[in-house]
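Of the protein chains in this complex, one is absent; all others appear in place.
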Amino acid sequence: MEAKKIVDALRQALIEEMERDENIVLLGEDIAVFGGGYRVTEGLLDMFGEERVKDTPISEIAITGAAIGAAMTGLRPVLEIQFNDFLACAMDQVCNQAAKVRFMLGGQVKIPLVIRAPVGATGRAAQHSQSLEAWFMHTPGLKVVFPSTPYDAKGLLKTAIRDDNPVMFFEHKLLYGAASPGGKAKTAVDDLNEAFKPAPEEDYTIPFGIADIKKSGNDVTVVATGFMVHRCIKAAQKLGEEGIDVEVIDPRTLVPLDKTTIIRSVEKTGRIVIVSEDVLTCGVASEISAVVAENALFYLDAPVKRVSVPDTPIPFAPVMEQAVLPQEEQIIQEIKSVVYRGI
Amino acid sequence: MEAKKIVDALRQALIEEMERDENIVLLGEDIAVFGGGYRVTEGLLDMFGEERVKDTPISEIAITGAAIGAAMTGLRPVLEIQFNDFLACAMDQVCNQAAKVRFMLGGQVKIPLVIRAPVGATGRAAQHSQSLEAWFMHTPGLKVVFPSTPYDAKGLLKTAIRDDNPVMFFEHKLLYGAASPGGKAKTAVDDLNEAFKPAPEEDYTIPFGIADIKKSGNDVTVVATGFMVHRCIKAAQKLGEEGIDVEVIDPRTLVPLDKTTIIRSVEKTGRIVIVSEDVLTCGVASEISAVVAENALFYLDAPVKRVSVPDTPIPFAPVMEQAVLPQEEQIIQEIKSVVYRGI
Amino acid sequence: MDKETALFMYKKMVQIRKFEEKLYQLFLTRPMPGSMHQYNGEEAVAVGVCAHLNKDDYVTSTHRGHGHCIAKGVEINGVMAEMFAKKTGCCKGMGGSMHIADFSVGMLGAIGIVGAGIPIAAGAGWTCKYRGKGQVSVAFFGDGAANEGAFHEGINLAAVWKLPVIFVCENNVYGFSTHYRRTMAIENIADRAAGYGIPGMVVDGMDVKEVYAESGKAVERARKGGGPTLLECKTYRFMGHSRFEKSAYRTKEELEEWKKRDPIKLFEEFLLKDMKLKRQELDEIGADVDREIEESVSFSERSPDPEPDDYKKYIFA
Partner (left out) sequence: MDKETALFMYKKMVQIRKFEEKLYQLFLTRPMPGSMHQYNGEEAVAVGVCAHLNKDDYVTSTHRGHGHCIAKGVEINGVMAEMFAKKTGCCKGMGGSMHIADFSVGMLGAIGIVGAGIPIAAGAGWTCKYRGKGQVSVAFFGDGAANEGAFHEGINLAAVWKLPVIFVCENNVYGFSTHYRRTMAIENIADRAAGYGIPGMVVDGMDVKEVYAESGKAVERARKGGGPTLLECKTYRFMGHSRFEKSAYRTKEELEEWKKRDPIKLFEEFLLKDMKLKRQELDEIGADVDREIEESVSFSERSPDPEPDDYKKYIFA
């Protein structure tokens, strides 16, 4: 059956890949008996047994290290970290080991390892709301993936699993379409339009490093990631009604980054707004801005605008949380500010 | 006595501050009996006793956590992490705890904590050569300091110690002027000119967020950090002989970042090259580039150029290590490329 | 244990229980911000330990922190208002359920990262030792947390520095969905104490008298410079891991078995039978607490929301 939610698309990808290759093993906290905090691995224990679908102690160092050791010796582990914030607990293993071992060893070894982790703010305060892609973009040796639709999620996860390098695979909580543990389903998916493309029940992969133009347009380039892709599409639709033709680019993979598509778009539009849910300084948007300032400067008719979380942890109270997250209205205003600038 | 080396400047700052305030305590691996991997804390155990200068187990989580707990309850710890690469082992404590506790607790507590750590590549391969400032710039709630001279080091460390927030204090190995444990003194300080300003033996502080123009000039702005400041000054001197008048700005603190000084300079020169020793993507230079592309775009006569380590871990062999680090000649070429561009 | 202490502890346990029962209802019946992890069933641990603590002793807590906060003396109004994300919350709506703190009573804060509070408590213990005034510091954490690196490093540091810290492991059988026997190959977490050279003790965490007695010894030892202790309190959570989590990974029988030893019921029996208190005395305490909780709800309802940009005040001191 076609997967209309990211949670189902990911599960399909896991099942299909695990059926294909018995070296693929899953591990993580509460992924087996419970089926995962966001239900991605639900039912997989029954299908593949406890040698391949393993609950772990709450030991992010050990489970990441063990996944690395297993990957170095022939398995292909897919590790779930319950919230991406907890990657901080495994940072040495991810960034000093997984990312560097092959390099330091002169290419003797491959590390076919996928680390999946949910990102995004959903009312859980500063330690459960971050979007930490940039830390890993800043760590050579890691690939960084961040899908925004079920279609992309499935195809990219399959590519990630087949890749012989460590891949950080980020999943936005509001896009799963599934409830967090014991919670009401906090989700944004019902609200999304056809841009939230379902994943067909068939074997396909999406290559890394190819951005997807989620909506084409001529007046201004918007680069967005994850949940922000959809917020930007909505903003684009509204702006369309006002006669502003927005192009929305979803890089899908941040490492490798499809600079060409972004630069071409800016060459066409002369304007760019970058929208991401991580914090501003040294973030996703900073990098994309720098790429543009280096490669497409003379095409720019307006300053490069970043719309990210200002430099603050995420506050708990909903009114404050929403104040720091990029909102549709704010995105619209920022797009307008570059469109009307320099005309 | 005036301190001609950063190692001495830092030690002076520690001694003066510890004499001033008995709540200041030091901890870290091998800092007491041994005097610190780079000798910064040499002699301090004898001066202040083992209650205030503490060797620790090799336990980066615990020593960072303990420093945070102590800071929350009234002490003012200065923690040394032996190489900044090992901050990865303490990432949760630094980024999820130290940076966020005050925020999550609605301002009930102050965290007067300084974390000192050496950065830079000196022939020790991928796990001992990184410059990880950007991870911490990307973590709201932390201040980030990176001095390039004895004068700045002393004044900034005093400010850091007196600050009521967690401060990441990065020190470049080649600028200490001291030997690493048991090693030959790998140092670049003998080679530096008067820009490597000594620290007077007196009490002074340098405010955070004020960049220092290490050399003023009119043709092109160069922003550089740490050891790269000196490499850029040398490049600037050579370019001066060719009639290119380079301005070299040392931000000194990356959080807060003195955007004004950088933007003003670009408004004047119309050209900017950013030189840093961290890796390119989502790095220090990306952020500064983005600030310029957002705030000074219409002043730019050339693309914003970043000169950083390409996206690679640091290789061991000297010939390869030097190939990935920004070299004087490369800096000169990049500066020329923006100067001759668009004229 | 004198009557005053007994009644104090009883009231605290009832406060925690009723506070959370109220919260459960609130989450069912109206939109509440965030989530919560309930402490029902584990009240004897927080209360038995904190009964020994002064205001200037320190406590670090976990994602399951309401009980520790109330036991340490945080005002219920402030805790409730924080659950409502109100400006009057003890953290001004900045932290919510997982980060409740009140420095005025030494509650350094609930921490949402499993295990992370352990070394922080060690650090607070360092301050205590440095000051030399006999203060102590307590870290509460779960069975799951005992497998984190932070547990190992934090306890070892406290042990070798002989810090006045009590490490209280609440072994409630599960870390989220996972039974402790599936995350460690030992039966008693307290046995890990030997690996740090400190005393370790297994305590019946459903019996507040035993918790009180054993933690009393540990606190005393710490105050006198004897260094840290690891107390493992065997307990059970009566609710799901968080909010409405259904706990399909455990059996109804197991739950019912543990509920027979409900710490409040057990203590009531003791108070009525051994301490000869009257049912009515207890009922009055219950009624007082009910009023207090109701008042905290209306306090929260009356309280203003934070301003959207209040958060800016708290990023840096």
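Residue numbering begins at 1 within each chain, and the chains themselves are lettered A, B and C in the order written.
Note that in this section a residue touches a chain if its C-beta (ideal position, glycine included) is under 8 Å from a C-beta of that chain, and two chains touch if they have at least 3 such contacts.
These numbers were taken from a predicted model, which means no experiment stands behind them.
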Among the chains present in the display, which ones are touched by the chain that isn't there? A, B, C
In the full complex, which of C:G48, C:G96, C:G149 or C:P263 touches the chain missing from this view? C:G149
Only one of B:N84, B:Q127 or B:T187 touches the unshown chain, namely B:Q127
Among A:A13, A:V53 or A:A71, which one touches the chain that has been omitted from the display? A:A71
Where does chain B touch the missing chain, residue by residue? 29-30, 33-34, 55-62, 85-86, 88-89, 123-128, 180-184, 311-313, 315-320, 322-324
Considering the entire assembly, which residues of chain A contact the chain that has been omitted? 25, 51, 54, 56-57, 59-75, 77, 92-93, 96-97, 101-111, 140-141, 143, 164-165
For chain C, which residues reach the chain that was dropped from this view? 147-153, 156, 159-160, 162, 182-186, 191-192, 194-198, 227
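FYI, only the chains that are shown with their structure count from here on.
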Per-residue multi-chain contacts in chain A, two or more chains: 85-86, 88-89, 125-127, 311-313, 315-316
Residue numbers of chain C (touch at least two other chains): 91, 93-95, 99, 111, 113, 149-150, 311, 314-315
